[in-house]
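All protein chains of the complex are present and in place, except for one that has been dropped.
After this line comes chain A, so read on.
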Amino acid sequence: MFNISIISRILRSRVSYFVQSASLSKVPGKPTWEPIDHNKLPQVPEIDLQLIEQLERISLVELNNEEGVRRLQAAVKSASLLHLINTDGVEPLDSVLEDRELWLREDKVTEGNCLKEILSNASRVEEDYFVAPPGNIPLKKRDKDHLSKVLNKQSQSKGLG
């Protein structure tokens, strides 16, 4: 049966295929990453209740627990490392195809008569329409007590700071 001894036999047979050469390898022997000077980083802005409500309103998803708030803080903190890079005079890169002309088709109808297919994935339809509840009603205010620990700790530390 296939077992560890077969594996080790395979291993032994393969170990020598690239024989180490004595010459100095071009692969660096030690990690080359520069240490990050955290003192140079801008302060990570505080995430307060107002910001959370704003983000939830535009995202239409909730930060449902303290872990979510911490995760957002960590994401922002990590992103702030970008500020260590000098980008003076560098234009933003939107697409790697920026120096090409993208193909545009003629503005003609090429498909159609697919009403049934289009509606087939909707949970609710009426006659030939998608059904949505009334619009322009602001989202109800959500109770944020469950985030109080993270948010209070912040305002406390702010008070101390």
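Rule of thumb we're sticking to: a residue touches a chain if its C-beta (ideal position, glycine included) is under 8 Å from a C-beta of that chain, and two chains touch if they have at least 3 such contacts; residues count from 1.
Heads up, the rule we're going with is that contacts and distances are computed from a predicted model.
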- Item | Omitted chain, identified by the protein name its UniProt record gives, among "Large ribosomal subunit protein uL14m", "Signal peptidase complex subunit 1", "Glutamyl-tRNA(Gln) amidotransferase subunit A, mitochondrial" or "Quinoprotein alcohol dehydrogenase-like protein" | "Glutamyl-tRNA(Gln) amidotransferase subunit A, mitochondrial"
- Item | Contact with the hidden chain (one of A:H38, A:H83 or A:K149) | A:H83
- Note on the structure: Where chain A meets the left-out chain, the residues are 1-4, 6-8, 10-11, 14-15, 17-21, 23, 25-34, 51, 54-56, 58-64, 67-68, 71-72, 74-76, 78-79, 81-85, 87, 90-97, 100, 102-105, 114, 117-118, 120-124, 130-140
